[in-house]
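Heads up, this is only part of the complex; the chains shown haven't been moved.
So that you can tell them apart, the chains are marked A and B in the order they are listed, and the count of residues begins at 1 in each.
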Amino acid sequence: MAITVTIVVGNPKPRSRTRIVAETLVQKLLEPGSYDLEVIDLADHTAEIFAWPSDELAALNARVAGSDLAVFASPTYKATYTGLLKAFLDRYPANGLAGVTAIPVHTGGDLTHAMGPTVTLAPLLAELGAIVPGRGFYFVAGQMDRLDELVEAAAAEYAANLARLATVAGSVRS
Amino acid sequence: MAITVTIVVGNPKPRSRTRIVAETLVQKLLEPGSYDLEVIDLADHTAEIFAWPSDELAALNARVAGSDLAVFASPTYKATYTGLLKAFLDRYPANGLAGVTAIPVHTGGDLTHAMGPTVTLAPLLAELGAIVPGRGFYFVAGQMDRLDELVEAAAAEYAANLARLATVAGSVRS
């Protein structure tokens, strides 16, 4: 049965390179045909992001929380994820992403903020109950010509990590 | 086949409550008989921790790196893990814990530093290539009378997370 996958893009500008990086990561990580993908470009929802309640946002939040895998992708703003992405995540109650496998992705101009997805976005996703299968992925935006190669290396690491976790899962108490 | 499990205790004082918390977590998480456990109490190795090279420490480092699951447990010192635990981890090369499922555990006097294992130790383990299956676990040292109950709740969450990860692992590209 197909797993449910969602990409959440936190760039206030739509159709960004950040989105392309996240889409490529999903393609490289998962078997074609094994998943059902939806992309949520938060740039399309800024008008509603602070509305409360909002049926539109509630539906998006529910989609992500119900996913098996979610990729959260943000450009680097001030060394960390955008306020737009955080505002979306703020709408969840405590533990609102319980059980979702989540991959944090940041894009940035150079390596200066390469630690961002691992030290800022990953802990935020863990706080919400998500499970991050390894380091965060940081992509230098000027390397779009090496996109396939760099994303493949990251995907291979996540794939290996997920396989190893399955080994441990086999010994867990039922 | 039994999985390999290691507990690394970063308390400079041996046989600490921190060690007991970690041992209890392993017992609550895994099926009896399904794993081979070794406990490394770093308090027993302080004389060698800055020696280079050191056969003694190299053997310990190798044991942890070869584990399927490792629990890293530290009392809270200055809001984060101890220097002793960090000195042990510093001996690894880059990516030295690749593929190890790692659970960060801090103990502390009250909730003031409860974020510690999630925002400081978890990113450190991820930097080393380990996979942290959820939040870090923080245990208030004054609650030893509720040890079983509190650790069981945490173990149940890690167990559920590992099961969910196995779902995603099934769709990963081979």
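The working rule: contacts are C-beta pairs under 8 Å (C-beta built on N, C-alpha and C of every residue); 3 or more make two chains touch, one makes a residue touch a chain.
Remember, it's a predicted structure, so these values are computed and weren't measured experimentally.
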{"item": "Complete complex - number of sequence copies, 2 represented", "value": "4"}
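Here is the rule we use: only the chains that are shown with their structure count from here on.
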{"item": "Angle, in degrees to the nearest 5, of the Cα rotation that carries subunit A onto subunit B", "value": "180"}
{"item": "Computed distance of Cα centres, subunit B from subunit A, in Å", "value": "25"}
{"item": "Residue ranges of subunit B in contact with subunit A within the complex", "value": "2-3, 28-31, 34-35, 68-69, 98-101, 118-119, 122-123, 126-127, 129, 131-136, 155, 158-174"}
